[in-house]
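In this view, the complex is presented without one of its protein chains, the others remaining in place.
Let's look at chain A:
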Amino acid sequence: MTGRGSGGGALRIRALRREFGSFAALEGLDLDVPAGEFVALLGPSGCGKSTALNLLAGLLEPTTGTVSLDGRRIDRLPPEKRGIGMVFQNYALFPHLTVADNVAFGLRMRGCPKPERAERVRRSLDLVRLRAQADRYPRQLSGGQQQRVAIARAVVVEPRLVLMDEPLSNLDASLRLDLRTEIRALHQQLGLTTIYVTHDQAEALSLADRLVVLRDGTVQQVGTPAEVYERPANAFVAGFVGYRNSVPGELAAGVFDAGPLVLRVGGTGSTPPDGGRVVAMIRPEDLLITREPATGAGNEVPVDVRVCEYQGRSFAVEGTGPGGRVLHGRSDQPVRPGERAVAVVAPDRIRVFAAPEEGARAGGAALLAGREPS
């Protein structure tokens, strides 16, 4: 922790797989993380992201596959020999030790001499702004402070790799934002290689240099936050990063046809499948609900407004489109439930993906995933 970009090792994961009985929690993860990078594993619960993290920590044995850190195989080492730091979802601070002793624990295990230990504990408590609380016990601290102690405990040993297992999900909303910024700042300052597990796309997008989107133990997409956000690889990823509207239908010659609902699509950027069964996905932000549409703005779809929520700058509107399809959009002026309005969406704001094999069910799953708290 002497300065920017000092710490962190290069992580290399090859065909990492873990089965529980006949169920594969993680099937074949390949990932190269250069030194100092911040990678987020993103996915809904049960997607294998926590399994992956526990495999890296050594808390689980992989069924097959290898993990190496700075060229050294670590996948068969017990956790205490891996030289990593970890932050747990429930903080996992030792309740019988003071804050300073909690932070010093890893240094003690490494046989760090006492004066140096005290100095390093002090510095890392300064880093998380908890120096004044050094002699308190964890139960005397707030949740946010406890998690900052856990972060200090993880980074004080200057690990080659830091693992974070949904560290913010037990905190309330405003604290979560503060600590998120703090984690980002800390990473920029220390440059530690970090693997961060979360189900919250906003957290992943704002923190990570690179995202790995997982589903049912398989990797869906690896890319920078911008790539994943703007060019999701499939309908599942799109649903997860905010494409809340998903309409199954058919695509032919730039026209999306879902029975009563017909949309012009174009310039999508993603590679649309040539014809056949597809899903069209639209972000609520790109679907403008209005009473009198400007002509030529894009596709116009009649909607019956069901719910209108005030959200400060605009209104979130839920309505029923042609064929009884539920649509989520936004509006600049309040609309009343029961009112007939028009949903306008530009052709280039519609993403078209090959329909998932499971058909309508997967579309529903994507919708559900998109609703996870952000």
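Following the convention adopted for this analysis, a contact is a pair of C-beta atoms (placed from the backbone, for glycine too) under 8 Å apart; a residue touches a chain by one contact, two chains touch by 3 or more; residues count from 1.
In this text, contacts and distances are computed from a predicted model.
The chain that is not shown carries the UniProt protein name "Carbohydrate ABC transporter membrane protein 1, CUT1 family", picked from "tRNA 2-thiouridine synthesizing protein D", "sn-glycerol-3-phosphate transport system permease protein UgpE", "Carbohydrate ABC transporter membrane protein 1, CUT1 family" or "Hydrogenase-4 component E". Residue in contact with the omitted chain (choice from A:Ala10, A:Ala24, A:Ala92 or A:Ala346): A:Ala92.
When the full complex is taken into account, the listed residue touching the unshown chain is A:Arg110, out of A:Arg72, A:Arg110, A:Arg129 or A:Arg291. Contact with the omitted chain, checked across A:Thr63, A:Asn170 or A:Gln189, is made by A:Asn170. Interface with the hidden chain, as seen from chain A, comprises residues 57-59, 78-80, 82-86, 88, 90-96, 105-106, 109-110, 137-139, 143, 146-147, 150, 153, 157, 163, 170.
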